[in-house]
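All protein chains but one are shown in place.
In order of appearance the chains are A and B, and numbering begins at 1 in each one.
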Amino acid sequence: MKIAVCMKEVPDAAAPKRLDPGTKRLDRSVEGALNDFDTHALEEALRVKDGAADTEVVVVSMGPAKAAESLRKALAMGADRLLLVSDEGAAGSDLLATAAVLAKALERESPDLVLLGQQAGDSDGAVLWAALAERMRLPMISQAASLELDGGKARSKRQTEYGYDVLEAPLPAVVAVSDAINEPRYPSLKGIMGAKKKPVDTVSLADLGVDAGEVGEAGSRTTVVGTGDPPPRGETQRIEDEGGDSAEKIAAYLQERKLV
Amino acid sequence: MRPADFPPPFSASEFVAEPSDPADERIDVGILVVGAGPAGLAAAVRAGQLLQERPELAERLGDVPIAVLDKGKAVGAHLLSGAVVNPRAFRQLFPGMPTEDFPFVGAVEREGVYYLTKGSAMRIPAPPPMWNHGNYVASVGDMSRWLAEKAEELGVMVVPETAATHLLVSGGRVVGVRTGDKGRGKAGEELPNFEPGSDMKARVTILAEGTQGHLTGVLLDRFGLQSRPQVWALGVKEVWNVERPLERVIHTMGWPLRGAARYREFGGSFIYPFGDDRVALGMVVGLDTTDATVSVHDILQELKTHKKVRGILEGGERIAWGAKTIPEGGFLALPDRFHVPGAMIAGDAAGLVNVPALKGIHYAMRSGMLAAETAVSAVGPGQTAWSPGALEAYDAALRESYVWKDLERVRNMRPAFKNGFVRGAALAGAALNSLGKLPPRDLTLEGDAEVPVRVGDRASRYPAPDGKLVFDKLSSVYLSGNKTRDDAPGHIRVADPVAREVAEAWVHMCPAQVYEVGGEAGDGLVHVEVTASNCVQCGAITAKGGRLTPPEGGSGPEYSGL
Partner (left out) sequence: MTTLVFVEHHEGEAAKGSLGVLAKAASLGGDVAAVVAGENVRGVAEGLGAHGASRVYVADDAALAAPLPQPRVDVLARLVQDEGIGTVLFAASVLAADVAAGLAARLGAGLNWDLVELESRDGELVGTTLAFDDTAKVEVGWKGEPRIGLVRSGSFEPAPGDGGAPDLRDVPVEVDDWSRSTAMLEQAHEESSGPSIEDADVIVAGGRGLGEPEKFALLEELAKALGGAVAATRAVVDAGWYPYATQVGQTGKNVAPKLYVACGISGAIQHKVGMQSSGTIVAINKDPNAPIFEYADLAVVGDLHEIVPKLTELVRQRRS
């Protein structure tokens, strides 16, 4: 079976994040790291591989060429191969454009299962999987907290606001996993040293047959109008408890704000 | 009471092991370097250069001829220094490369040394060791990332997130290291994603772990090489974005440190231009202070309230913070030998720091290069690093080099300051002017933990945090990028219970608020609460009576450009 895991490099959580005042987009020139949320997706793929040695796990990513360094950690953890779509023309791509490119890359691979993480550390709340499943016309399960593969189907328990659903989709399918699904493994030292030898394919948009007009700024259908400071929280209201009436004051405060 | 009266539950032999992995699980490398700092990376680059000239030897060394391990998340994550760098070693390592290509922030154009009092700053003539004309301001972290790239271009494999926890010794020879386990819980239990460490065997090992190097300490103990005590200072550094560029490299002495001999507050501050819009500043104080309430973190905060410093930082924003110890004993605290069968020690781990000149980086690099040259010869055809005298050439080369000569000349300056600032300065001045011939008999150093501590009232001087100029320790730890998982096994060894003054000393000493005084334990003793996940691995605890052991690889601070 072939599993493709979509992963991306995001600016290291420790590096101060900045918006580039020129492009008004995230300044990605700082130190990068593997998106933490994607490592859960990779771990799930590797667990399948642990159980069936002939499983191939390929990591698919879109980003600048230097992203290959952080993505190598995925190879160190046990992925077999990395396919990196790297092209200046893709810079500034929004959700739609990114989904278009990844869909083309994934079609090239023809995987039985596509796994993604549930969020990205740099743009929190990205919903890439649904757009990707739509482009590829594949059934989809999101927020999977467990994954079983059985008889050509994927079955998952997933958490919603109301509790847990159990969903089932025939393969090939797209499954986005939540971080509750597993604890990602540490790469072994052997894995880290062996990662340098594993194949890394870097392709351009042209190699994939992606139209320049579909990606980058040109292909994006959203714009950034401006940036600024977030609205201030407002003044802190202070109560000193004398005479024991704080509880009443708090209750009144909450009621005023319809929080009770 | 002295911290040394309460030794930690630690024995070096716990970290010495025979290789045990079967052949298909262990990793074999040619030359192993532990530590991706200036010493280790200079060694790796030099070895890489030499192997390029000798491809048959490179082949004999196998798949991985040269490997560098580092316990930080990335190269630079655990590196910190001022720093003003003497470019000499860079020129030796990269002959022909123009200086503007070296990874420096800028040349030292103007400098000033100031003696501070609470309300004033008096310019004093800079003592000769501190003349920095021809030197460059640099970030040791950025510099090392640059060196790592050069090393990788030469075929070196740099492996971060990997702690070397055990020295592999077989038949009295160092044959490599064992890396640390990952995925253990607080009580040491194996968690679901537990990954054991591996044996990494090498034909020759260079320990370049920096200050308080773990395996270096283990090796010096195991082979009995540290007959004289080492002493340390703690440096706490901040980087600020500022509105106006700083036009000179500044060093200060005096306030906020107290000069009276009984306090033994030896040290000073540095304030460096760090690019057009940034300033790096830090406070460095010896760890042999007698007042248990000395907190270098907070003395740095105090320093910032001085009008001269406040003026430099006005309108600016703190963007980085870190802390690390510096070995200060110099020549009088060097190990008896720098090699044992199979291994050599280079850089700060070997104590090669010139305290009066505040220089260590170029010595680290030079020693790394010399170790690499010896290493490559030692693994030539028909040779091993384990035969008697195989690595003696390293010691000989060090003794011939400027590293040795510089350290010897200034050897009595630091110990002089045991006598307080005024007498210390006089003694140091005499030593300097006589080019090291005075005083006639070398002064002695006393281990930091041997110094008795008393709870004083220094803490009342520390300014209250305001989140703009003055910060508390937890905010600083946050800025260091430290996200160590809370359920990691505790890596700090301290005795428990201890005398109250000792516990207080640890509480204040630690820049990361790792220690807290716990409940009473009777007989005037108290328990010590340890929040190991705050630890930024500065090494101060080892100097002052406890022991830092390597935590899980990849944990700890994530310094960027310090």
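General observations
One rule holds for everything that comes next: contacts are C-beta pairs under 8 Å (C-beta built on N, C-alpha and C of every residue); 3 or more make two chains touch, one makes a residue touch a chain.
Bear in mind that the values here come from a model prediction, so they are computed numbers and not experimental data.
Residue-wise, the contact with the chain that is not shown comes from A:Asp165, picked out of A:Asp50, A:Glu88, A:Glu107 or A:Asp165.
Looking at chain B, the residues touching the absent chain are 467, 472, 474-475, 477-478, 483-487, 531, 533.
Contact between chain A and the absent chain runs through residues 17, 19, 24, 26, 94-96, 99, 123-135, 137-143, 155, 158-170, 173, 220-231, 233-234, 236-241, 244, 246-251, 253-255, 257-260.
One rule holds in what follows: only the chains that are shown with their structure count from here on.
Those residues of chain B that touch chain A in the complex are listed here as 25, 27, 64, 67, 73-74, 157, 159, 161-162, 179, 182-183, 191-193, 195, 197-198, 200, 319, 481, 483, 558, 560.
Here chain A touches chain B in the complex through residues 12-16, 30-31, 183-190, 192-193, 196, going by the rule given at the top.
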